[in-house]
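Let me give you the structure first, and then I'll get to my questions.
A single protein chain has been omitted from the complex, and every remaining protein chain is retained in its original position.
By written order: A and B. Residues from 1 in each chain.
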Amino acid sequence: LNDRSSKVGVIGVPIHMGQPRPGTEHGPEAMREGGLISKLEGLGLDVEDQGDLFLEKHDEDIHDHPAKNVKNVGSASSQIADSVYNTIKSGRTCLALGGDHSMAIGSIYGHSLAEPDHVVIWVDAHADINTPLTSSSGNMHGMPLSFLVKEVQPYLPDIPHFDNIKPCLSAKNIAYIGLRDVDPGERYIIEKLGIHSFSMTEVDKFGIKDCVEKALHAVDPEGNKPIHLSFDIDALDPSLAPSTGTPVPGGLSIREGNYIAEELAATGRLTCVDLAEVNPKLGNDRDNETTVRSAITIIQHCFGNRRQGVYPKDYKFPIPEKVVLPMPS
Amino acid sequence: LNDRSSKVGVIGVPIHMGQPRPGTEHGPEAMREGGLISKLEGLGLDVEDQGDLFLEKHDEDIHDHPAKNVKNVGSASSQIADSVYNTIKSGRTCLALGGDHSMAIGSIYGHSLAEPDHVVIWVDAHADINTPLTSSSGNMHGMPLSFLVKEVQPYLPDIPHFDNIKPCLSAKNIAYIGLRDVDPGERYIIEKLGIHSFSMTEVDKFGIKDCVEKALHAVDPEGNKPIHLSFDIDALDPSLAPSTGTPVPGGLSIREGNYIAEELAATGRLTCVDLAEVNPKLGNDRDNETTVRSAITIIQHCFGNRRQGVYPKDYKFPIPEKVVLPMPS
Partner (left out) sequence: LNDRSSKVGVIGVPIHMGQPRPGTEHGPEAMREGGLISKLEGLGLDVEDQGDLFLEKHDEDIHDHPAKNVKNVGSASSQIADSVYNTIKSGRTCLALGGDHSMAIGSIYGHSLAEPDHVVIWVDAHADINTPLTSSSGNMHGMPLSFLVKEVQPYLPDIPHFDNIKPCLSAKNIAYIGLRDVDPGERYIIEKLGIHSFSMTEVDKFGIKDCVEKALHAVDPEGNKPIHLSFDIDALDPSLAPSTGTPVPGGLSIREGNYIAEELAATGRLTCVDLAEVNPKLGNDRDNETTVRSAITIIQHCFGNRRQGVYPKDYKFPIPEKVVLPMPS
């Protein structure tokens, strides 16, 4: 796995059908224009940018409750899963740039095909584990985990267009960090299935260090499984990520976001990262810039940047030749 | 007491005579317009909104040092005390919406008439325990605790119009959280009387979890007394509560504010909450909206909201009838 950590495959996932606000399809583009690729290369990584997925578009779809745009989201999920699977199988860490958070259906499932024993750290203001029946909106970006968690399947209605996606996670292999806007049905599921949850209350109570440590230990007590980080930018405080569809006050600081990223990177087992819900069509230019900068800094810390500083393995410290500097003319 | 926690009585206290800036009299209105009542009902509470108190107005009053508007504040204090007493006696938790912080003279005294053994958690940037003689301004919103604390009485000059208010607190039954702008005389009182104080220094030092825990233990080691929370919105950082009369940088985060509220609510002994010093006449529309949103979120967490999510006791998780969702037409 260590070998993988210096090689990154970047996939743009321009999906927006998991929620109603146009714009998340421009998330990958905004992060690339913010200099993401060159900044990753500046960390000494071998970066393969595979461009954006060309997602199938189905004009005829369900636009009503209980699961809107299920045909589009279903076919996109298959495409995303294939792409993530191939990237991981090629020996690279996968960076999937969303797109709304319904992207995680495909990316986590694709990850599971390559690494069936993986675990998930879900960083989000929201739990995204509504079933089509508990959801009040029918927006699928609020449901991805319900399709992926085995124990939730009995509570799902039959959903068409999802035959290619199989539930691949156990409740015990998921940990949330950053929750602060959780629906009643979601809280019920979390409690009944014992999903590990570090809401903002726990972050306030224990501090981010303990939360990350406990989360990692909870999902993988022996510390040897591949890790999927699904990072919803709305986990951060709205002051740091205003350009997102469902901001919730009282979020993670950029320091806490970076800390999570640094610690996951330090495991050497981070195999796939989703960065979801950047929506450049929301807010003004400054909001956009702030949001993209936050997203990029989180990603940089997922891929080796450390605030204490880093130098390449082969770094040669410059030694003077003891030539006196010239005097000014 | 648990029975009380699902029933709330809301009292608007449109007082502004405790300080010089017009506008705090519109605090209750601003919080109601921000949707407070329906949000409390959304938590499954039985809410009785008693409207605003119609406070006596005395045109002839003292406008100078050492205690300005003492006649108005004195008569308002009696009215507030009656109203809080009646609300608590009716078996409801009392929510008193200020209004400037002189409101707490009446609300704490009224609380004491119903529950003589209560304790006070005072969350504020300021200590509000100036005597008329230590105050440099004569504004009574900086003095409420000096009228209420038994041990301070020898240091008070005789004040007219306060015959209806009796000192009802022992110094040991008060704990401060959030102090960062404390006058010399106030510090002197706090030290000499040993009032429990968790200034921002202690919040930075021990973290909010330990401060809340220590504060609760300090005022009530056996953990069985009714609790009065007097929350001055200026305890929060000015970025979260700009529309207030005496903002002080370096305040509590909304996370810390919510944490305090969640923990006090979790005791099951929170009997009365003051929310003071929202002033919608200060700042622009955005400042107002920010301030009111902060006030409402604090109140929601005082009354049962939790960031981890909540569901009603009688919640029935929706089970599918296994009908295949219709295909798109």
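Here is the rule we go by: a contact is a pair of C-beta atoms (placed from the backbone, for glycine too) under 8 Å apart; a residue touches a chain by one contact, two chains touch by 3 or more.
None of the values given here were measured: they were computed from a predicted structure.
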| item | value |
| --- | --- |
| Omitted-chain contact residue, chosen from A:148, A:169 or A:254 | A:254 |
| Which residue of B:67, B:97, B:233 or B:275 touches the chain not shown here | B:67 |
| Option touching the unshown chain, where B:134, B:173, B:258 or B:279 are the choices | B:134 |
| Where the missing chain touches chain B, by residue | 58, 60-62, 66-67, 70-71, 127, 131-134, 155-160, 179-190, 192, 197, 199-207, 249-250 |
| On chain A, residues whose C-beta touches the chain left out of the figure | 207-209, 239, 253-256, 258-259, 262, 293-294, 297, 306-312, 315, 317-329 |
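By definition in this document, only the chains that are shown with their structure count from here on.
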| item | value |
| --- | --- |
| Superposition of chain A upon chain B: rotation angle, C-alpha, nearest 5 degrees | 120 |
